[in-house]
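Every protein chain but one is kept in place in this view of the complex.
And now, chain A:
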Amino acid sequence: MDGSALSYFLMAWFDPWLLGLTALGTFAGVYIGAIPGLSVTMAVSILISFTFSWDVNEALALMAGVFCGGVYGGSRTAILLNIPGAPSAIATALDGFPLAQRGEAGRAIGVSTVVSVIGGMLGVLALAIAAPAISDFALMFAPRDYLLLAIIGILLVGSLSGESLAKGVFAGALGVLIGMVGLDPLTAEQRFTFGQISLLGGIPYVAAMIGFFGVAEALVQLHHLKATPIRQQVDRILPSWNVVKRYIPLSIRSSIIGVVIGALPGTGGDIASLMAYDHAKRSVKKPSRPFGQGAYEGLVAPESANNAAIGGAYIPMLTLGLPGDAVTAVIIGALFIHGLRPGPMMMIETPHLFWFTVGNLTLANLFTLVFGLTGIRIFAKMVECPRTVLVPLIVVLSVVGTYAIQNSVVDIYWMLAFGVLGYFMKMYGYQVGPVILGVILGPLMDVSYRRAMLSVRDEPSAFALELVSHPLTLVLTLSVVLLLARQTPAWTTMQARIGRWRNDGRTGGA
C-alpha cells in the first residue's frame, strides 16, 4: 500500500464526522440486526433515499457500519431467544440458544462478539490483499458448481436432524417445498400458487425462519410457564485469551469459507454460516460439548463466517461492480445515485473508494467489538424475565418483524402457521433447522441444476463429463463423493482396518 492508499485508508479514522457516522451506523446496525425481520438489506436501502443529498463518503461510511453491525447483531436474538435476527444467524441459534438455557448467555455473546470481529477483520484483510484474485476465482463458478455447493450444504441435514435422520430428511423436504412456491425463476411458470396473486411472489423465507424458530419456540415454552427462569452468569463475559486462542484455528478456517461464499455472486452470509457450522461439526473432534447442546465451536464457526462474508461480498462489488450478496447489490444502487459508476473501471476512475472502504470496514469492525461487548449484561438478564412476560414478547417481536419484511399481512399468517407447525414438529421430535436449510438451498439447487442442464442442452452424459472435466468442478465433485462415502459402512470398515494395520505395524516393529 503506497502513501495515497494509506491516506485513503485513514480518511474515516481522522475525520470526526465520518468516524461518528461509522460508529452510529454500527450501533444502529447491531440493534437492527438483532430484531428479526428488520434486515440489513432493508436498512441500507432506506439509507439510500436518506443520504441522497449527502457526500458519497458519508453515505458509504454509514452503510458500512450498518452492514457490519447488522450481521453481528443477528446473533443476539439467536442466542437469547432462539430467533435468528437475520438469516445469517440461523446456524448461531443451533448452539447459541442451548448455551443461554444453560445460563451462559453472557459468555456466549462475548465469544460470538470476539470471533465475529476476528472473522470480520479477516474478511477485510482478504478484501485488501487479494480482491482481484478472489473475484476472478468467484467468476469461475459455473451453474454446475453452485449445484455442487448446494449439495454439500444440503448434506448438513444429517447434522441437523437430531435423533432421526428420516425425520430430518422429511423436514428438509418440507423446506424445499416451501421454497418452491411462487414463480418458477427460469420460466415464470406458477408453482403451488393455486392462482392466488399473493402467492406469486413466493413465501418469504424470513417469515418461515421467524415462524419455525421464534413462534414455535414460544409455544414450546408455554409448557414450562411455571418453571423458574435460568439464572444467567454474567460475571465472566469477556472470554480470556486462552479461550479465544483455542478457537482461533477454527475461526480462521470458517472465515476462509465465509470470504469465498460471500464473494460468490449467488450466495451470501446465510449459506456461508451454515457451511461453516457443518465444517466445524465435521472437523472438530472434541468439542466443548456435543454439537447442538451448547458447543462453543458451533457458535465460533458461523459467527466468524458470516462476518468474514461481508469483506467477501465487497470483493466483486469493488473490483467488478457485481454484487456479492443482497446488501452489496443495494450499495451498488447507492453508488449509482451518487454519480459513481460501479464496474471494473471504478478502481481506476475513483481510486480512493477502495482503500476508503477497506479503512471504513476495519473501523466498523472495531466499533462492533466495542458495542458488542457493552450492554451484554442487560441483554443476558432479558432471558431471566418470567416466561409469562418473555413469551408474549417473542410473539409480538415475531409479528412486527414479519410484517416489516415487505409490509404484507399475508406473511404474518404464514409465519404464525409455520409457528404452530413448528411446535408440533418439535413435539414429535422433528428438528426445524433442516426446514430452513431446505428453504434456503432448495431453490439454489433447483435453478443451478436446471441452468447446468440447459447449458449442456439437457444431455446427461455431457453433464456427467462436465462434473469431472473442469478442475474446480472436479474438486467439488470429489468433496461431495468423499462426504457421502464417509457415511457408508465400507468406509468405516476400511478405517478400522487401516487403524488395525497401523497398530499391527507399530507392535510388529517393537
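Please note the rule applied: a residue touches a chain if its C-beta (ideal position, glycine included) is under 8 Å from a C-beta of that chain, and two chains touch if they have at least 3 such contacts; residues count from 1.
Rule of thumb we're sticking to: contacts and distances are computed from a predicted model.
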Undisplayed chain, where the name is taken from the UniProt record, one of "Alcohol dehydrogenase (Cytochrome c)", "ABC transporter substrate-binding protein", "Peptidase family M48" or "Electron transfer flavoprotein subunit alpha": "ABC transporter substrate-binding protein"
Residue in contact with the excluded chain [from A:P16, A:G339, A:P460 or A:P489]: A:G339
Contacting the left-out chain in the complete assembly, out of A:S49, A:T374 or A:T388: A:S49
Per the touch definition above, residue among A:L24, A:V56, A:L139 or A:A173 touching the missing chain: A:L139
Per the touch definition above, residue among A:P323, A:G372, A:G401 or A:G433 touching the missing chain: A:P323
Hidden partner chain, residues of chain A it touches: 41-42, 44-46, 48-49, 52-53, 139-143, 182-183, 185-188, 190, 197-198, 200-202, 265-266, 316, 320-323, 326, 329-333, 336-337, 339, 341-346, 406-408, 447, 451, 454-455, 457
